[in-house]
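First, the structure itself, so that you have it in front of you.
What you see is the complex with one protein chain gone and the rest in place.
Lettered A and B in written order, each chain numbered from 1.
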Amino acid sequence: MSDVVLSVKNLSVEFATEDGSVHAVDNVSYEVKRGKTLAIVGESGSGKSVSSLAVMGLIKSSNATISGEVHFGGQELVGIDPEEVRKLRGLKMAMIFQDPLSALHPFYTIGEQLIEAIQVHEKVSNSEAAQRVKIMLDRVGIASAEQRMDEYPHQLSGGMRQRVMIAMALINSPELLIADEPTTALDVTVQAQILELLRDLQKEFGTAIVLITHDLGVVADMADDVMVMYGGQAVEQSPVRELFYTPQMPYTWGLLASIPQMHTDSLKLDPIPGTPPSLINLPAGCVFAPRCAHRNSVPDGLCLTTRPELTTVSSEHAARCHLSVEQRSEIRISRNIGKVD
Amino acid sequence: MSTPILRVRDLQKYFPVTKGTFVKKQVGNVRAVDGLSFDVMPGETLGLVGESGCGKSTAGRSMLRLLEPTAGSVEFDGRDLLAMGKRELVRTRREMQMIFQDPYSSLNPRHTVGSIIGAPFEVQGVKPEGSVREAVQSLMERVGLNPEHYNRYPNEFSGGQRQRIGIARAIALKPKLIVCDEPVSALDVSIQAQVLNLLDDIQKEFGIAYVFVAHDLSVVRHISDRVAVMYLGKIMELTTRDQLYTAPLHPYTHALLSAVPIADPDRERARERIILNGDLPSPSNPPSGCVFNTRCWKATDRCRTEVPLLREISTGHQIACHFPEDKSAQGQSTVSGADFTSH
Partner (left out) sequence: MFPYIIRRFMLMIFMLFVLSVVTFLLFNAVPTDPAMLTCGKTCTPQIVEANRIRLGLDQPLPVQYFEWIKGIFVGRTYGSGTQTFECHAPCLGYSFKNGEEVTVMIKQALPVTVYLALGAFVLWMIFGIASGIYAANRKGKWQDRGIMAITLIGYSLPVFLIGLMLLLFVIVRANWLPYPDYVSPLENPIQFFQTMILPWISLAILYAAYYTRLTRSQMLETMSEDYIRTARAKGLPEKRVVRKHAFRAGLTPIVTSAGMDLAGLLGGAVITEYVFSLPGLGRLAIDAVKDYDLPTITATTLVAATFIIIANIVVDILYAAIDPRVRLS
């Protein structure tokens, strides 16, 4: 039971703006276990990044309202003294970001930035901290670590910088690592190096990883579980194989059919029509209904009037959709989506 | 065999590196593009793929003379592009267009969509049938924009729609060639597919040839007929799409393809992959011999001294490598130097 590192229940994040309130994250729940990876998939504006920033206590804006529960390390983080959450950040939970060049401070050396990450949480001498930094940089595959510690971020390559970010995030052996599009800004051969590194480190430290990405290839490669987000909501949650082989939600189908693939015979793309919704004026019914090709298969125009609940298909697989389970498998088979047994 | 619409030979684009306070002394060159040769046939798509810093974007611009090439020759529709005077070049530009990566910065925010798309008519002094407005509105309709939005400004459109505006502008004068520079990499996945399909349809309808510059191998696979893989300013391998993706012969192509994760968990986790060591060398100081030798697991002394020339290894399959991969033994290599992993 203590395997669950992070448990999020009914998390909502709302921003009050002049145009109205923005429901960036709406009622999202998930769990991440020790040594496992949860991938959060979605397009820009889906709420995938905001939900994680909320977990980290990094939403500082005074017009944000965060509600729900975030259980981490035996504590409830929503509503407690921000100082308590701060003490956990970098120590028990850490985060890496998309663009490692802008995420590292341009004026401080790599060594200074990593040593600081240790000394915030622990009283250790400079030389001891430096020693630990060196070991960690070695571990993440940075050659001649001692020399690199005196260098500045702009002197390193993109892949090297992301290794530094990973070293910084993992230097206090956190239980949870949130990786927000960690390889999106990198070249594909470097992406392969970084994903490999993350996987090795996860094995070694037993870190639970929340991996935020838009790349289904990265999901297939890294994830144990997947949560698909759309319009601030979790529209489908399942173990990784089920998501790819028996997806239950038309948006997930659309994603799978619209990405150019490396391995399929068919080169035809089947894009999702339209554009993602504005988070200020979310549709009354299903958030995906305006773009959904199957909304007419549901009687009474239910899709446009009633928001579907997240309903379970199997013990670990849930989706927000008014289509019946039978309808879904019919459509999947007829449109050749996922793996048809 | 028809004649190529674009014939590029030994194209070079060097950027000088200078030093000094008052008198700038040239101390070297960034060899962004270092000897490209290829043909593009009418109506076909040539993918130009590679990682950042490989020179693919510079190549795209140099072949349209948006950047002045350092050396080499570019023939467009049988005419020598580099020998043209300014006026002739402007006239020729009618037939060759470009679509840019960033749909946010490549459109002037102070001009209406109508005037942006109509600009080519004005610049080139071309009178379309009917009025310019009618022509622009039919273009807008063709690329999937609402023609009633004629008077709106670019900031009122989403990223995908802006890329459609860019496409409408590019096809306004029915060009024979469009260089697309990373046209979908700034877009969300669901929008990316819409734009790719649009490019596909337009090509079929108007018979336009594309040079498609991109870093995303799966996007390039989707759109291209033939693909050239670039590394440090040079073409490593050039062949048909199917050849390249199923049986790459250059070790770099092999590594590049194996680095792309595929969206199928079972296959993704079962497959073997090559993880290249190290980073891209600096293009101002490229390795001697084969530029890929510092990261290649097959490199020998010969690779470190002798530059492999791009040669035709079988019909329509060009490769610049001393030791091409063995087709039959694909994926079986056990040479040390790179990490081969599967999990």
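Note that in this section contacts are C-beta pairs under 8 Å (C-beta built on N, C-alpha and C of every residue); 3 or more make two chains touch, one makes a residue touch a chain.
Being a predicted model, the structure only gives us computed values, none of them experimental.
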{"item": "Given A:Arg89, A:Arg199 or A:His263, the one touching the chain that is not displayed", "value": "A:Arg89"}
{"item": "Residue of A:Val8, A:Val41, A:Ile66 or A:Ala117 in touch with the missing chain, whole complex considered", "value": "A:Ala117"}
{"item": "Among A:Ser21, A:Asn126 or A:Gln155, the residue in touch with the chain that has been omitted", "value": "A:Gln155"}
{"item": "Contact with the hidden chain (one of A:Met168, A:Ile194 or A:Ala257)", "value": "A:Met168"}
{"item": "Of A:Glu31, A:Glu69 or A:Asp99, the residue in touch with the unshown chain", "value": "A:Asp99"}
{"item": "Chain A residues touching the omitted chain (full complex)", "value": "56, 58, 60, 62, 86-91, 94-95, 97, 99, 102-107, 109, 116-117, 120-121, 152, 154-155, 165, 168-169"}
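By definition in this document, only the chains that are shown with their structure count from here on.
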{"item": "CA centroid of chain A to CA centroid of chain B, Å", "value": "31"}
{"item": "Partner chain B, residues of chain A touching it in the complex", "value": "43-44, 157-160, 187-193, 195-196, 199, 214-221, 223, 240-241, 244, 254-256, 258-263, 267, 269-273, 275-276"}
{"item": "Contact set on chain B toward chain A in their complex", "value": "51-52, 158, 160-161, 188-194, 196-197, 215-219, 221-223, 245, 255-269, 273, 275-276, 279-280, 339, 341, 343"}
